[in-house]
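Okay, handing you the structure first.
As you look at this complex, bear in mind that one protein chain is not there, while each of the others sits in place.
Let's turn to subunit A:
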Amino acid sequence: MITLVKRPTPSRLWIVLTPLVAVLLTMVAGAALFAMLGKDPIEAIRTIFWDPLFNPQFAAYSRPQLLVKAGPLILIAIGLSLGFRAGIWNIGAEGQYIMGAICGAAVGLAAYPIDAWWVFAAMVLGGLAGGTAWAMIPAVLRVAFKTNEILVSLMLVYVAENLLASMAVGALRNPEGGGFPGSRNLSQYPAAANPELIAGTGMHWGVVAAFIAVIFAYVILSRHMLGFQIRLTGQSPRAARFAGVNAARLILICLGISGGLAGLAGLFEVSGPAGQISIDFGSGYGFTAIIVAFLGRLNPIGILLAGLLMALTYIGGELAQFMLGLPASAIQVFQGMLLMFLLALDVLTNYSLRWRKRETA
């Protein structure tokens, strides 16, 4: 019989090892899944993990995609991780992402066709404000009325999606678009565009922002009082109260930061890779970022790596659908397995396994 024995202190080795073992187990279980679907498992795994980066036929297209996809995931996940660390659960990043895109794009579209450097700067502020404001709704409701921020933030995603649809066909619709839904294409309006900064890398301002966010979060968590208060509140709320942490202020700050970063991610997406406000702009980055945050162990560096890995499975998954005819749902199962293995192995950080003979009752 296997028993779990609590470790005196969390194992540093397993904190590092868990994600790696989880990826490995996911590959094994994924290979079995693909084999059952009648595909060559080795080839499927290679198509997902190897080809996007190193296959000369696809790499030219898919390598830049890695940063394009990882950028928003990392940016959003960093914001979420601060709240998650404090036990503040913002599940509605997708809504804040959409609201950031709408507000930022609205600023750019209002300025059209002015050609000045401040247009893009104003759009960034608009995106930041949109996401922050949307996250402030669950934050203020929780502080004032003790509502559950999980439910409120999640419900507001659906509100944001409907708002997006109405914007795409209403207020923000391209007046020169012949009545088709969708706004002007911001990427074709130079003052408002978020272009690829270095050709062939996929690097745009959103990716830069993501890297800055990683550094910012790392410094906050390890060297600033705010980070200490966040960690303390998450680990022992009562000790945090004793240490004088203002819980209401922390809720506002954490939801504000995560909403703001999600809004920024939306703005950079709508002005760059997506180009316009359209009905199907919401692509699920806000939800996937939750997985990325946990896959990265709520640690900034971990989230950076997890974001890249998640982006890889997206790109590789698409490639596998296209090349091997794997169903899209098989790819989603594959991504789900990754999170499941990670959470299941998580127990090893705080517990060690012992084999023990069954005791006679």
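Quick note on the criterion: a contact is a pair of C-beta atoms (placed from the backbone, for glycine too) under 8 Å apart; a residue touches a chain by one contact, two chains touch by 3 or more; residues count from 1.
In this text, contacts and distances are computed from a predicted model.
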Omitted chain, identified by the protein name its UniProt record gives, among "Ribose import ATP-binding protein RbsA", "Aspartyl/glutamyl-tRNA(Asn/Gln) amidotransferase subunit B", "NAD(P) transhydrogenase subunit beta" or "Succinate dehydrogenase": "Ribose import ATP-binding protein RbsA"
Residue among A:188, A:235 or A:332 that touches the chain left out of view: A:235
Chain not shown, touching residues in subunit A: 5, 8-10, 223-226, 228, 231-232, 235-236, 238-244, 246, 359-361
